[in-house]
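All protein chains but one are shown in place.
Entry: chain A
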Amino acid sequence: MRVDVSGLTVRYGDVTAVDDMSFSLSGNKIYGLLGRNGSGKTSLMSTLAGYRRPIGSVQLDGEPVFENAGAMRNVCLVRHTPDAADKGDKVAEALNFGKAWRDTWDDTYAHELVELFKIPLRTKVGELSLGQRSALGVVIGLASRSPLTMLDESHLGMDTPTRYAFYDTLLNDFMAHPRTIIISTHLIEELASLLEEVVIIDSGRLVLQEEADVLRSRGTEVTGSASDVDEFTAGLTVLGSKSLGRTKAAMVYGTLDDSQLIRARQLGLELGPIALQDLFVHLTEPVGGKR
């Protein structure tokens, strides 16, 4: 499913959570929505899911989503864990709601997943452990098979082995049933290799949208003697730097051309890649200050 967002603004009283954001997702990919706490991820996703009236426009496959029953039936948003179902409902009932509300729901798959994640069917949702509730959210998200499926930090309550089972399940199900999946997470390093495209937002604004592998190749860490590094990085976009004695390492953003690579070699500089997570940290506002 294609997603088009244009001039989207979300305000809560005086607070602007999403600020005139525009982007398009061509669809049928796994997207990572990355942003720090309070950057507007949840506001953005709830608007994409039609939970709130947009200022600006949100279109799914060319149709506005808000108050559009047809469009909403194709969307599944699983937010932070406790919200997957009413706390008093048993797990089995929560799954029945999923089945009743979505044409694309695969009940057999839902029950396979419940077994995989060892979620007790007869237990009330409110009495599940944090890990089990996270898993239930993920089950509802995946079994919905919705053309637009959004998982907002849904898997953060899972322990590490369960998260890896989730990543494998997500990938296999996506390959068998390609659809638009948007995942927000703080565990970027773990999820990075699963993402085809990355959308980074900060303070309610779009920072960048890029193919994950392209983004990864855009960052270079330049290490060498401080004066050489300074000479080399003059005029380039430097995201951050650190020094150890006379050695300096600078994170450069942007593709280096052949003449720059030759110059780096002449200066004896070491060029290394930067992990997606580090790029993210430096592309968003630093902790404790403004960029």
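Everything that follows uses one rule, which is that a residue touches a chain if its C-beta (ideal position, glycine included) is under 8 Å from a C-beta of that chain, and two chains touch if they have at least 3 such contacts; residues count from 1.
One rule holds in what follows: contacts and distances are computed from a predicted model.
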The complex's invisible chain, by UniProt name, from "GntR family transcriptional regulator", "TonB-dependent receptor", "Nitrate reductase" or "Dehydrogenase": "GntR family transcriptional regulator"
Contact with the hidden chain (one of A:24, A:193, A:243 or A:266): A:193
Absent-chain contact - pick from A:69, A:100, A:175 or A:234: A:175
Selected residue (touches chain absent from view) among A:24, A:129, A:217 or A:247: A:217
Where the missing chain touches chain A, by residue: 29-30, 164, 167-168, 171-172, 174-175, 189, 192-196, 212-214, 216-217, 272-277
